[in-house]
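Below you will find the structure I want to go over with you.
For this view, one protein chain was removed and the others were kept in their places.
After this line comes subunit A, so read on.
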Amino acid sequence: MSKVEVAHPTEKRTTTNSNSNKVSILLRNKFKQKYLAMNSAFPNHYSHPSKKSKQKFIVNKSSKDYFKNDHTNQFIHTGKRPIENIRNIENPVSGYPKLQRLLSLKQDQINKYRSKPFGARVPTEKMVETIDRWVSKQKLTFDVIMIGGLSENQFIYPLLLNLQLDKLCSKPGFLFFWASTQQVQQLTRLLESSSWGGKFRRSEELVFLPVGRDSKYIPDKNDIPEESLLQQKQWHCWMCITGTVRRSTDSHLIHCNVNTDIIVENTLMTSSCNNIVPISMYELVENFSSSTRRLHILPASVGLEHSLKLRPGWVIVGPDVLVDNFDPSVYKQEISSVGSNVPSTDEIDLLRPKSPNRRLSYC
């Protein structure tokens, strides 16, 4: 540090600046001393010799006595972000062996019944036209459509407005739509105003939370929060449903309550893979809907910070897709041999959370 201060000519000017500066430094030091005196009570107590003979921990048996860390206070004093304290980041279902077993059985089954990975390289300006062609000429439909990812530039309002999503998506069908906090307002408008919007009901709101100061997934990293009150550390994904599906009777189509509405960045995985959507998001979708016809639309370039990998069981369309192997007729053949839904097994059915019979589900 000192090297810079001495070496730099401008430094002299600023350090020899004004008298008022020195006064405030004095004041500040005084304050510091006072502050330290006031706060010394707790560190001293911690190593107080009179406590030596006593046991230095206690056992709490009743929930009202439980000590809870105040992560907001901790953040103020240490800068440790609250999210970093979550203990099940690496294994979200730790402590729940049945759920763990269910998840692995479901992934096994999903892997058995899936198409090969398909990619369609389509430039941004050809996106609307391509989807139109898929709908009208090739009569393609998908049961699951995901749009965008962890990148602001994927949300292009005029383009999205003109996508024929209602025709591309079968009924019942599911839409997973990514947006940043700033874009949620536009997403609301899109669902209310576009020709296809009225046909999709907003059903869940998923949130992705980046972990760590240097996460590649922190939205708009270089933006100073001048307009927003809080620092943005989240991504939103709206799950919308079209058509009728009931969770109590349609277990061949959906399995509910397997995953949660939060995905916390799994730093173990993201250190080696910086996919435009977290892999756990694909898994969440696959766990929820049994459909094998899944499409992911990325309207814009994924940029240098993120990568785009094809995934078995999905068609991924976007300008940055490396393997351009999608052919609608080949795809239809592939799906007819794979089957349009992943069948369940007895053990999966036994383990999966079920809705209580009496409460009628509403859509």
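Following the convention adopted for this analysis, contacts are C-beta pairs under 8 Å (C-beta built on N, C-alpha and C of every residue); 3 or more make two chains touch, one makes a residue touch a chain; residues count from 1.
One rule holds in what follows: contacts and distances are computed from a predicted model.
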Complex member absent from the view - protein name from UniProt, among "Origin recognition complex subunit 5", "mRNA m(6)A methyltransferase", "Geranylgeranyl transferase type-2 subunit beta" or "Trm112p-domain-containing protein": "mRNA m(6)A methyltransferase"
Among A:S203, A:T249, A:S271 or A:T345, residue touching the chain not depicted: A:S203
Residue among A:F142, A:W178, A:F288 or A:F326 that touches the chain left out of view: A:F288
Where the unshown chain meets subunit A, residue by residue: 1, 3-5, 7-8, 10-11, 13-15, 17, 20-21, 24-25, 27-28, 31-32, 35, 37-42, 45-46, 51, 54-61, 63, 66-77, 79, 81-83, 85-88, 92-99, 124, 152-153, 155-158, 181-186, 188, 201-207, 209, 213, 220-234, 236, 239, 247, 254, 256-262, 264, 284, 288, 300-301, 303-304, 353, 355, 361-362
